[in-house]
Structure formats: C-alpha cells, structure tokens
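Removed from the display is one protein chain of the complex; every other protein chain stays in position.
And then chain A:
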Amino acid sequence: MRSFLKPLLTIAAMALGMTAAVPLPAWALVELNVNKGNVEPLPIAITDFQGGDALGAEISDIVTADLKRSGLFAPIDKSAFIEKISNPDAQPRFDDWKVINAQALVTGSVGKEADGRIRAQYRLWDTFAGQQMSGEQFFANDANTRRVAHIIADAIYERLTGEKGYFDTRVVFIDESGAKNARKKRLAIMDQDGANVRYLSDGRAIVLTPRFSPNRQEITYMSYESGQPKVYLLQIETGQRELVGNFPGMTFAPRFSPDGQKVIMSLLRDDGNSNIFAMDLRSRSTTRLTNSTAIDTSPSYSPDGSKVVFTSDRGGRAQIYVMGADGSGQTRISFGDGVYSTPVWSPRGDLIAFTKQTGGEFQIGVMKTDGSGERILSSGFQQEGPTWAPNGRVLMFFRDANGGPKLISVDLTGRNEQSIPTSNFASDPAWSPLLE
C-alpha cells in the first residue's frame, strides 16, 4: 500500500491541471508541456473481453490501439499475462499483474442480448491499490461494435487522466486519388482511427475543406460542382445538399459557429480580394466582418462564439488576426518570422493552432490566443491544416510526401506523432466534436 498508485496519480494530476473547471492561467499549460511533456506512458494490461468469441478479442484490440496511440499508455503484450481471466467480474489476482508491472488492468465481457443487441461491460482495476476504479456497461446494435470499444477506451482514458477522451469520434476529410495534375477529390468520413471509411461525394467535382457542425450531423465544405467554387451544406445521413448563400463570386473556407446557427466563410470581392462574412442559417441574413483590400480567410470561432481568428495578408504577408464575432477590434497576434495561416481555435479556448511557413518548411504549431507562447509541434517540407481533437490535446493535419498527402496526428507535447491509415491519399481532416 505504499505509493504504488503514484504513477496513476501523476497522469491524473497532470490531466486535472489541464481540465480544471476553474481556468488556470494559460501559461500553466504551456509550461506543463514544455517542462513535463515527457510523461512516461502508463503500463496497462487490457485482457480479452470474455464471451462473444472473436468479438471479445476485437474489442480488446480496439481499446488497446486507442490507448496506445494516445501516447499516454503503454499496453502490455498479452503474452506476458500470468493470470488468465475467466470471470471478468471477480477480483483479479493483483499480484499476478503487479509482477508484470501492469499498473492498471482492464477486464470485460461481451455478449448478445435476447433482443439481438450487443452488451459489453468493462472493469478498470488499480492493481497496486488492489481495487476497482470504474466499471460500466453498454448496449449497442451489431453494427456498432467498434463504437462500443471506442466508448470503453474513452471511459478508461477519462478515468485515468481526468480528461475527456476522443476515441468515439469521426473525421471528415478529402480522399485523393490519381495523378497529381488530375487528382480526384472526394468527400469522405471515417472513425478517428481510420476505420469505417464512407464516401460522401462521387469525385466528379473538386471538393475541399469539409468541417463538422457541432451536432455532427452536417458538414460544410467547398465544391466546384456548379463551375464556380461555392460553400455547401451536406446532411451526412440523408445526403441532402444545399448551397450556402447566393453570392456572386467564389465562397470558400467555411466553418460553423459553436452554436451551429451560422457558417462563417470568405467571399471573393470583385477586386480580387477576399473578405469574411457570417451567414445565419435560419434567417439567411449575412454579416460582413472584414472589409479590407487584402486576403482575409480561414476564419475560426472561439468556442464561446465571442471571437474569430483568421488569416490576413493586409500587412504584406499572411499573418494571424483576432477580432470580435461582429468584426470589431481586428488585431494582429502573430509576429514570428514567417508566414502564418489556417488558424484554428482550440475547443478548450486556450490555444490557437496554425500552419507556419518559414525557412522552406511548413510547421504545425500552437500559440496562446494573444499570440504569445508559440510552440512548434511538427515540421516538414509540405504540411498544413491542423484540426483539434475535441479534448484539445491532439491535432490532426496533412503532410504531402511520397507523391501525395496523408493524415498525421500529433499531441500537444509534439512528441507523439502518428500516421492515420487511409487507403488513398488524404487531406483536409476535420475532427468531429464529442457527442454530449
């Protein structure tokens, strides 16, 4: 009973510091990541879920992969396990798990209900404290096996880190195939781990920059289907599409407001410059937010909807600016040596992710909302377009190398970079919010 629990508490404490209901000063997060970012991954044993034949092992594998990819956990190889779990509801022999240094243990079971639904349950054990930390039960239809596994992974992640998980989420992106000078681009959606890819457009028209609505039911994106590039809305389940607004010129770079009531985007002016407009989806009224003889684009709302961060080259080269949601108080926040674009406000509200071009490289980085505390998380020859996981701890972006773009994730420490498996080239990822 001495401090065996400590490693668990270390992660929990770190996590609590980052998700505290009372906001900490923003520098605390940056300092934490700079100085304590090298968190030792927590050794965890995830046993095959009992029952359901192959299903039990499948769920266990998905949970294992999710936790491993987060960089915060080190799942122990099953071949090292000593105790064979036969009753996942009984207390395990903690000594058998301590000796292989499994500081946390997951047991579970899966089975079919009389009505055909799948029932899955898990228990999370603290082996050194010798007690159960959490346990939950889920029901789902057959088609949702992977989703149940992601939900269990989220529950474990949340219990051990004190932060919301992000595994039960999806990503919309552009699937790219064919030669570089004749690329076929299709809207596609998949789970955050690359599974369950579904196509949402046929590839006849160029489509770009899809983004989720807050309720995950719709995406807004840009398409060349009418000839002129325009912003559209798509209902994911029904496939119903509609044009957003009736503007004379190109509309592009759309994003939803946090309440889902508006789409903010760029509109091309006749003089060749681009300004930012917000359109109310119910009343169809539009509000002009910028009026500069410059390129103003890539707008992104703060999570409380009160501010907008965007790119502008009004000062000569592209830099990042922040303004009120009504267009007031437009202020430049990026002053580093380079060109800044694609700013995206963190769902936590504390950071802005961006693409920076400097010294022949494209970098993915974050800065505080006043532009201070810039940190580069990833550098490469050609990469851009970060999107936030809903817990604000992980970014996904696309990197063009070896003939075409692929999706990459990186956490806020910059130390855990992972590629997302896709069968074709892939670009413009946008991470879904969590369902509340």
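The definition used in the following text is that a contact is a pair of C-beta atoms (placed from the backbone, for glycine too) under 8 Å apart; a residue touches a chain by one contact, two chains touch by 3 or more; residues count from 1.
Operating definition for what follows: contacts and distances are computed from a predicted model.
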When you check the chain that is not on display against UniProt, which of "Peptidoglycan-associated lipoprotein", "Chemotaxis protein CheA", "Sulfate ABC transporter permease subunit CysW" or "Monovalent cation/H+ antiporter subunit D" does it turn out to be? "Peptidoglycan-associated lipoprotein"
Full-complex touch with the removed chain, picking from A:P229, A:P347, A:G371 or A:P390, is A:P229
Candidates A:R93, A:K112 or A:K180 - the one touching the absent chain: A:K180
Considering the complete complex, identify which of A:V244, A:I295 or A:V410 is in touch with the unshown chain. A:I295
Using the touch definition from the top, which of A:N273, A:T287, A:S379 or A:N424 touches the missing chain? A:N273
Touch as defined at the start, partner being the missing chain; which of A:T145, A:Q192 or A:T209 qualifies? A:T209
Positions on chain A contacted by the hidden chain, ascending: 179-181, 183, 185, 206, 208-209, 222, 227-229, 249-250, 252-253, 266, 268, 270-274, 295, 297-298, 311, 313, 317-318, 339, 341-342, 355, 357, 381-382, 384-385, 400, 427-428
